[in-house]
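Below is one structure, written out as structure tokens; the observations come after it.
Note that this complex is displayed minus one protein chain, with the remaining chains in position.
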Amino acid sequence: MSELNTFLFNILLFSLFFNVGISLYGIFARPSLIKKIIALTIFSDTANVLAIAVGYRGWPSPSQPPIPPVITTTEPSIDDLTWFARQAVDPLPQALVLTAIVIGLAVTLFLVFLTLQVYRLYGTTDVRRVARLRG
Amino acid sequence: MSTLNLDPWTATLFLSGVLALSTLVMYLVYITLSRKTPQTSSEYSEPYIGGEPASVIKSVDVSVRNLFWGVVRGAGRRLYTFLRDQMHNGILNDWGVYMLSYIGLLTLIALIYFMR
Amino acid sequence: MYYLSVGVLVPSLIGLAFVLPLLGMIIKNIKFFHAYASAASLYALVVAAYNFSIVVKEGVKAYPFGGWWPPIGISYELDEVNSLIALLTASVMFLITLYSAWYIRDLKDAPYYYTLLLGLEVGMLGCIYTGDAFNLFVMLEVMSISAYALVGFYRNKPEAVEAAIKYGLFGAVATTLYFIGLVFIYASFGTLNMADLTNKVTLFWGYDLVSGYYYGQVYAATAIALALSLWAFTFKSAVFPNHFWLPDAHPEAPTPVSAALSGLVVNVGVYATFRFLYTIFNPFSAVSGLRDLILLVTLVLGLASGLIGALMMAVQDDIKRLLAYSTISHIGLVLVGLSIGSSLLSKPGSQAFVDGLTGAFYHLINHSLGKSLLFLTAGVIIYAAGGTRRLDELGGVARRNPLLGAALIIGVLQLLGIPPFGGFFSKYLLYASYLEAGAPYISVIINVISAISLLGYVRLLYAALFTTPKREFVRASALPTIILLILSVACLITGILSPIMSEWLRRFVEATTSRDGILNYWLQGYLIFWGR
Partner (left out) sequence: MRIKKFLVLSSLIILVLTLSLAFTKGALGHYPLPLPGVRLLASWYLFTTLNPQYPVFTAMSPEAVTAIVWDYRGLDTLFETAVFFLAIVGALALMRGISLKSALNNASNRVGDGGLSLICKTAARLLTPLIIVVSASIALHGHLTPGGGFQGGSAAAVAPLLVLVIFSVYFLLSKGVSEKPMLILRTVGLVGIYLTALAAVLIGLFTGLNAYVFQNQPKPDAPLGLPAQISGALISGSLLFFNVFEYLAVAGGFTLVFILLSIPEEVVKSFIGGETHE
């Protein structure tokens, strides 16, 4: 069982790395600004999933999957906390990802407004024609 | 006989101070001796720069651009053509080629480092 | 002993920006916003100067946010180098904000402009002060998004919007790559605090009580993280293959913003590179082999961007674009100075090592002052010439206004490296350090870069100063002239006081990059609670 888990987890990580390549190709080589922005969101989400995956932990016991980092009692004893720390996943990458998601969203939002403005002024979102600045 | 050894900083500062002073003196001499009214002549109003045909010169004043193309044309025309038309051509995807190659180079170095 | 001023500056400054858009809807008098923004940046300048004086007096200072032990919480950490760069940033930003009061005097959207300008300042100061690698990511984004928005501020100019989207799209990629690098760092080191990372990489004390030992193969993780973060930092500082956005973005922004972007924002990338390659992954660390390779890359890239910036300067038609290319050239030179630390070139602590780093930071300061002076002068020149930016049409503007001409000449001499201005001494230090390191061909290339850039600068001087004035020019008011005067005097001072300044910088660099300095950075930053 644990071998299967490890195998699937590693497949997940490899597919994430592959995703990095694909999304970077989308950003750097596709001509449309809209597609570039879509690829950018894929790229930042890939980074976020990678961070979450790094914070994941192996199953504490064969029958018990890891739990989210939330304590379910309001007055935990030391034993409760010890049990909790041995079951829960790493909360730090989740917090970092929360920050990174908002930042990615803010940047995407602004880029969407800029693309809209580019379309208004140039009549196209093809970067090969949005190239008035050169030299 | 005593010698005076200055470190490079002080020497440079001293020398540039002397230079500035002498420039000031020369400038003062120049403005006291120079003519107050400019000399004009119709012959001088047709500039002709470095093999540049006169047709490119629109005004009496030589265009800075023409002057510089006159200078750099002989020196680095092919270089500038490459720099302007291949690299700085303003197309985002062509920049991306150089930027991605740079990522490739850096990761290659990382690869060489940890696989050795 | 903690100083509240170390921690409170950056968070308190952003609050002043938070209320500005709403105030803009309520208050219609634009003078209020000029005063408000100037007061805010004056506050930043005062606190940054105070922090600098503390650090000079008492050494490295850290501030733990929320009172948490640093690897658990975030901390700010100030040593001599970053508090000096923060002081430089705050003072030049203050002058730029004052100048904005003249530049956008009748723009009715001043609140938005000032919000973004304050955001830019907060972002830069945060990047410089922070002692946490992830917080650096967040602050880079604060800085970058203000920069994108300011570049695209003239929304109806197609060029401005085009430059902003080009800058923003690849800038987002750069910071996300840095984030992936951080994931690798956290996964293998188990910490994000710079002081703690320094400890773990340098093996002062391998294990640590809060973040434990290593959790993965740290060599591979460091290699990946350094490669990705170096890409991001060189993007922010516009070094050769990542420089394409700069000559588009900097000229299209409003002129005070161009001065801030060219003079200060690029410094942040250089500073971050320094922090990563000289403090965290320092010459004494376990990964010094990787460092040597990476520093060779930065050396080559620095020389390449120096050459390309200088070459491209000569063929520009646009005064601001010319100055933007000059920024690429100078940042390349600064990076060449930073690359001296490769063990193939010099031993840590040797004459060449210290000379090179001193030269790099000295050149950084000189370039910031000179370039912001030139951009602000260019703003006045463009105004006086009736709004044109083409060199051919400037037609001797600076001739009619001797002060303007003097400022232009001083700025050019500063950047060109003519004594007695600071630029000469910093270039001399870079030159001497590579001679000392036994790589004279690099010294020659540094001189060649200066010589090539002469073409562009002469062209600028010729266009603005030596052509005959063709028409009546508008006179500029007193405020910008005073600011130009202050910056010119600052350029002159960095030159005339160069023996003192280079001695100071040398002391700072030695204190920061020596083995004791790095140990102290870790002790102050990580053992903060036990050290008291």
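For clarity, chains are labelled A, B and C in written order, and residue numbers in each chain start from 1.
Keep this in mind: a residue touches a chain if its C-beta (ideal position, glycine included) is under 8 Å from a C-beta of that chain, and two chains touch if they have at least 3 such contacts.
For clarity, every value in this text was computed on a predicted model and none was experimentally measured.
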Chains shown that the absent chain touches, full complex: A, B, C
Of C:19, C:203 or C:489, the residue in touch with the unshown chain: C:19
Option from C:53, C:217, C:351 or C:477 whose C-beta touches the chain left out: C:217
Residue ranges of chain C at the interface with the undisplayed chain: 2, 4, 7-8, 11-12, 14-15, 17-19, 21-22, 25, 63-68, 71-74, 109, 112-113, 115-116, 119, 122, 126, 134-135, 138-139, 141-142, 145-146, 148-149, 152-157, 160, 183-184, 186-188, 190-191, 210-213, 215-217, 220-221, 223-224, 382, 387
Residues belonging to chain A that touch the chain removed from view: 2, 5-6, 9-10, 13-14, 17-18, 20-21, 24-25, 28-29, 53-58, 68-76, 78, 81, 84-86, 88-92, 94-96, 98-99, 102-103, 105-107, 109-110, 112-114, 116-117, 120
Absent-chain interface as seen on chain B, which is shown: 94, 96-97, 100-101, 103-105, 107-108, 110-111, 114-115
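Please note the rule applied: only the chains that are shown with their structure count from here on.
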Farthest chain relative to chain A (centres taken as mean CA coordinates): B
Mean-CA-position distance for chain C and chain B (Å): 24
Inter-centroid spacing, chain C versus chain A (mean Cα positions, whole Å): 30
For chain A, residues that touch 2 or more chains besides their own: 24, 27, 36, 130-133, 135
Shared-contact residues (touching 2 or more other chains) in chain C: 169-170, 247-248, 312, 315
Chain B-touching residues of chain A, taken from the complex the two chains share: 24, 27-31, 36, 127-128, 130-135
Complex contact set, residues of chain A against chain C: 20, 24, 27, 33, 36-37, 40, 43-44, 47, 50-51, 54, 92-93, 96, 99-100, 103-104, 106-108, 110-111, 114-115, 117-118, 121-122, 130-133, 135
Chain C residues touching chain B - in the complex, by the definition given at the top: 166, 169-170, 177, 217, 219-220, 223-224, 226-228, 230-231, 234-235, 241-242, 244-245, 247-248, 289-290, 293-294, 297, 308, 311-312, 314-315, 317, 391-392, 395, 418-420, 424-425, 428, 455, 459, 462-463, 467-468, 470, 495-496, 498-499, 502
